[in-house]
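See below for the structure under consideration.
Complex shown without one protein chain; remaining protein chains in place.
Showing chain A:
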Amino acid sequence: MQRWKARDEDIARLRFDVKTDLTPLLTSYNTKQLFLYLTAEYTDEATHEAHEVVLWDRIIMRGQVNDFRAVGVPNGAPRTTRPRIRIDDAKSVYTWRNPGGSFQDVHEANVTLHYSLMPYVGMLSSGVAATARDLVEIPDVKRR
């Protein structure tokens, strides 16, 4: 499938690093998988509408607990066997678009890493895995 737009539209991309420890979640007896997703939360200052978008996500199965340090890590970096999450220099995978078409009334966004826990059986749960140190500033548009 392909998708084009007729109008001009601003799109945004983000590079990020993550360090967090989700050991208790990943070793709980009823954890089948963790769905990790990085979100940007922002308000359009002209319309005061609340927006939230997923920029990056990753599924971590219970059995892969020791593998996911490979995400975005440069070749040759040593691996660890600790079930901790470390993502270096990853890029957003989903296009960050504003329904209005531009980011001119958006100045900063709150970036958060969330998890959604999928059990073998029972209730689904979710929460915050890590928060950004600061608000992420939206830069001026780069024209190509």
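Everything below uses one rule, namely that a residue touches a chain if its C-beta (ideal position, glycine included) is under 8 Å from a C-beta of that chain, and two chains touch if they have at least 3 such contacts; residues count from 1.
Throughout what follows, contacts and distances are computed from a predicted model.
Asks: With one chain of the assembly withheld, which option in "Vps72/YL1 C-terminal domain-containing protein", "Protein farnesyltransferase subunit beta", "SURP motif domain-containing protein" or "Signal peptidase complex catalytic subunit SEC11" matches that chain's UniProt protein name?
Replies: "Signal peptidase complex catalytic subunit SEC11"
Asks: Which residue among A:18, A:90 or A:118 touches the omitted chain?
Replies: A:118
Asks: Taking the full complex into account, what residues of chain A touch the chain not shown?
Replies: Touching the missing chain: residues 1, 3, 32-33, 35, 37, 39, 47, 49-54, 57, 59, 61, 94, 99, 114, 116, 118-124, 126.
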